[in-house]
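Taking it in order: structure first as structure tokens, then the write-up.
Heads up, one of the protein chains got dropped from this complex, but the rest are sitting where they should.
Up next is chain A:
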Amino acid sequence: MTQLDSVIKPKTKRSKRFLESRAPKLTEDVKSAMIMKGGNTSLTITQALKDLYSLRKPNAVLYKKKNITRPFEDSTSLEFFSKKTDCSLFLFGSHNKKRPNNLIFGRLFDFHVLDMIELGIEKYVSLSEIKASKCPEGTKPMLVFAGEAFDTDNEHKRLKSLLIDFFRGPTVSAVRLAGLEHVLHFTALDGKIFMRSYRCLLKKSGCRTPRIELEEIGPSFDFVLRRTHLASDDLYKLAHKQPKALKVKKKKNISHDAFGTKFGRVHMQKQDLSKLHTRKMKGLRKRKGEVVTGDISRKRISRKRPCS
């Protein structure tokens, strides 16, 4: 927002830098997430929140205390927290009789709630329950979505986009091939969503590409979809709007052929002057009645001569 050109000027360089870091940017930083629990939580939820925090770790804030709010009823407190910590993703866990073991995934745009999707945990295996060697923290996971529901159902589509946003980690220009260790697999099946987390073992296959073996490391969830709050179409579109400066400008006179060879045009061809639009005058316009083409052409010639 207009934090930078606010009425009160930052007094020190440090505070100016801080405001700049919070101001909207052309290429944005990694989205950070706040992970918080509601008024009542079960052991499952607390553990799940901790595990999901460890999956997201450098770009997340874990709130240790209770926050008695209900995001689907009033999201102002969430918006306040997001402004405070500059987070645009949130994960809210709660537990009550009506909705036991409840997780709300959500994201914000311009400090206002864009999407919220409520998922109930039916089965949960924590990270520590499975005794296997884990992936190091901050590994960029490979995300796989399976099931046609993710492609057909509107809510599932939005959930997929939200989960990608939540788990994808930083955008990087290159990855170390040996470091591709972590796989998050989401399966939509029978109205449930199965989230599994695997460690990926690269085995020799005899050719360059390795053969993959997977080993479950947890956490794993069986989710059911509960309430949803999806952004309206125009707000969703507005949130996707990319700044003009990011679009790559087309360079003139450079072309590529099918093999990727680059061609540059050095010399301009001669311009076709007959197609040139010149100044039109009323008296020189073609009249409707005249159809004799030869007459017109002769006329044109006679008109051109005195000019040259």
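One rule holds in what follows: contacts are C-beta pairs under 8 Å (C-beta built on N, C-alpha and C of every residue); 3 or more make two chains touch, one makes a residue touch a chain; residues count from 1.
Following the convention adopted for this analysis, contacts and distances are computed from a predicted model.
Any idea which of "DNA repair protein XRCC2", "Autophagy-related protein 101", "Protein farnesyltransferase subunit beta" or "Ribosome biogenesis regulatory protein" UniProt assigns to the chain that's been left out?
Going by UniProt, the chain not displayed is called "Ribosome biogenesis regulatory protein".
Determine which one of A:R176, A:H267 or A:K280 touches the chain that has been left out.
A:R176
Can you name the residues of chain A that touch the chain not displayed here?
1-2, 5, 7, 9, 23-26, 28-29, 31, 88, 107-111, 114, 140-148, 150-151, 160-161, 164-165, 168, 171-180, 183, 185, 187, 189-190, 194, 196, 198, 200, 202, 205-214, 216, 236, 238-243
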